[in-house]
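Every protein chain but one is kept in place in this view of the complex.
Chain lettering (A and B) follows the sequence in which the chains are written, and residue indices restart at 1 in each chain.
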Amino acid sequence: METAARYSETKIKTYGFETKTDLCICEFNLEFEPFKQKDPWLSGTEKGTIPFEMIFLGPSGRISVVAANQHRHAVRRLINAMDSNFDDTKMHVTAPVELLYFYGPHFGDRFGIAENTLNALAQEKIPLIASACSGSSVFLVLPDNYALKAKTVFSILYDVPQTVQPPPFSGLGPSARHRRREGQQ
Amino acid sequence: MVVGTTKVKRLKLSDPMIGVSLHHASPITGVKENVCRVFAENQVNLTFITTRDTHEGNSVFCCLDAGGRSVLANVLKKITTDPAMEHRVFPAVTLLSAFPHQSDLQMMFQLLRALRCSLIPVHAAASSIGALTFVIDTNLAETAVDSLQFVVGTQL
Partner (left out) sequence: MSEKPLILVVDDDPDLVESVCMKLENKNYRTAKAYDGVEAWEKIKEERPTMLILDVMMPNKNGYQLCDEIKKDKAYSNITVLLLTAVGDAVTSTNYTHYDGINTLADDFIPKPIDMDKLMEIVSDYMAD
């Protein structure tokens, strides 16, 4: 399969797949308040980082945050702190959801990766709630109990390196590792 | 004034791209798959893409590099045959990436807040493993960088 002008692979290589379970997706519109002279957020006095797993937003301006289900109330508190007029009832939470993500070399510069990924899920009838391909990463938000199934599908579709292939110039360079290997033979 | 209390160390701007927003106003299947298939058939690289399926409809936002401009009209014709499919083209957008994000939600909100407070429309945004990427108008890219530098205190 040709994946870009610069790449030609029979099977697209990735660095492997990661899954996360028991997550929620919180979706909301946010009116940010202007920065103040002594803004607690900017001065670093406002503590309490909330880890996210994935964030995306589209032209409607609606923000989607995927985070551990246990953090959903902390997400709500943070939003309330950012926007004092925020209407809690306007935040839509879907849970539990799962996440599968992977990345590969120069994924962002190559065509066909998104198509390959979405088609594979559709063929296996794995529903997809949301997705984002940015940088060299692909993130997929799936309903509960689907991440492992998707991972199995992708493990066949994509090439996950299992061994380190020796480069063509092995032994020509001053590689200590190669020297050790030669010494063992 | 540069405050610079966040963990972001780098800002990076992409070359100008074309943004395409598509929305199908019904929850049918196959919308995003069709969009990606048609772009791939035309060897158009989607540097950035987000999709969201809800009970109300399906949305896709993607950015293609300038090489895709020549085939865009043809591609859109194939994608938008269904009258329920709305689309909008953003002729000159740039990806502004901030990294590393270190999965810090608070910081992400500050970056978004800085852009919104500078009246810079964010057409789309998405996180990757290491970076947060904002899709903004190319003619506002420098202003956007200035506004993020206010928060992150780092140079481009």
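The rule is short, and it goes like this: contacts are C-beta pairs under 8 Å (C-beta built on N, C-alpha and C of every residue); 3 or more make two chains touch, one makes a residue touch a chain.
Quick caveat: nothing in here was measured; it's all calculated off a predicted structure.
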Q: Pick out the residues on chain B that sit against the missing chain.
A: 9-10, 97, 99-100, 128-131
Q) When the complex is taken as a whole, what residues of chain A touch the one chain not shown? A) 5-9, 13-16, 103-106, 135-137, 160-165, 167-170, 172-178
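Basically, only the chains that are shown with their structure count from here on.
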(Q) List the residues on chain B that touch chain A in their complex, please. (A) 3, 5, 21, 29-30, 32-33, 36-37, 39-40, 43-53, 59, 61, 88, 97, 103-110, 112-114, 116-117, 122-133, 150-151
(Q) Using the touch definition from the top, list the residues of chain A that touch chain B in their complex. (A) 4, 30, 32-35, 41-44, 46, 48-61, 63-65, 67, 75, 78, 82, 101, 103, 108-112, 114-116, 118-119, 122, 127-137, 139
